[in-house]
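What follows is a structure written as structure tokens; I'll ask about it next.
Here the complex is missing a single protein chain, while all its other protein chains stay put.
Up next is subunit A:
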Amino acid sequence: MGLGMGLAPDTLLDVRGLEVVFAQPDGPVYAVNGASFHVRRGEWLGILGESGSGKSVSLLSILGLLGDNGRVTAGEAWFDGEDLLRLPERHLRTIRGRRIGVVFQSVSAGLNPFLRVGAQVMEPMLQHHFCGKAEARQRALALLAEMGIPDPETRFHSFPFELSGGMRQRVMTAVALACDPDLLIADEPTTALDTTVQVQVLRVLRDACARRRMATIMVTHDIGVAANVCDRVLVMYAGMVMEVCPIDEFIERPAHPYTLALRASHLDVRHRRKPLVSIPGTAPVLREPPRGCPFAERCAFAADVCRRERPPLMPLAEPAAAAGTGAPSDRHWVACHRAKEVVALGDHAVVDRR
């Protein structure tokens, strides 16, 4: 199952064969279809994909934060020797906010409007008996300062509505980091912010993570953001992992047609009048588990085999290392029947076949 290989000893989270189904009034929706990925200590993993590709859902599901209608139907999520998907809620609660911090996208609704900023940062520490009240206060002030909030002593007593979006996002990050978690899950942390603020928040976040050697999984649909801060990227589509590779491979040698298309549709201010490329069609809502490749309908490379067989996630260029004996390769994996041709064509493929 999953990657079918041993994992490096510093692997913090290892998700295998995750499947999530949502019960809708008009039948089930298959949101995540056998996603496998892992993240190492101190590593920054980006999850890329369109809206509805299952990136947020897969992370929420391993935290037990799915709504009533969502259900994990298969898979494992090993975090430090425990399978999160099989832990009782009571036990999982001691991990959320303590060992795994979460930052959400919404800067308006993520904070409790009735609690002052300081109390809100102290809350996880007190809930988890991480430290005493006096120490929690000191830590909260230090965290607010670390997040680049000017005059934390004053802001400590502010209500969320008195803060700007960027400031609120910093407070939410401080809440997530309050108990020094091993893993930070950031669900589009900067999407709601404007570009300059986005960069500030990302820089603060990256520095804070580096200081703690904390692993971070960041969900984003902004390739620019991912390219700037991530060590590795994972591309998701229809609840499946399409490609996972280090960021330099993602830039230099994308191997999945969907990755290519995503990259091509990213706007670049330096290339005025560059042809605007979009992916025809929309991301599918799967009413039944995908049989072939879910991207086949929108794919310029699609062949018969793509509609028949689901492509497995395979190592791209280093098959020897993947099967091998020494350190297993986690360099570049792709789920595409025609990956070799895609690599050979590179970015030309998109423009030519637009």
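Everything that follows uses one rule, which is that contacts are C-beta pairs under 8 Å (C-beta built on N, C-alpha and C of every residue); 3 or more make two chains touch, one makes a residue touch a chain; residues count from 1.
Simple rule for what comes next: contacts and distances are computed from a predicted model.
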Per UniProt, the name of the complex member that is left out, chosen from "Peptide ABC transporter permease", "Cytochrome BD ubiquinol oxidase subunit I", "Helix-turn-helix transcriptional regulator" or "Stage V sporulation protein AE": "Peptide ABC transporter permease"
Omitted-chain contact residue, chosen from A:R41, A:R71, A:H128 or A:R206: A:H128
Among A:G110, A:G148, A:P189 or A:P257, residue touching the chain not depicted: A:G110
Hidden partner chain, touching residue among A:R16, A:R98, A:R139 or A:H337: A:R98
Full-complex contact with the absent chain, from A:L63, A:A145 or A:I247: A:L63
Positions on subunit A contacted by the hidden chain, ascending: 63-65, 67-68, 93-98, 101-102, 104, 106, 109-115, 123-124, 127-128, 158-159, 161-162, 172, 175-176, 178
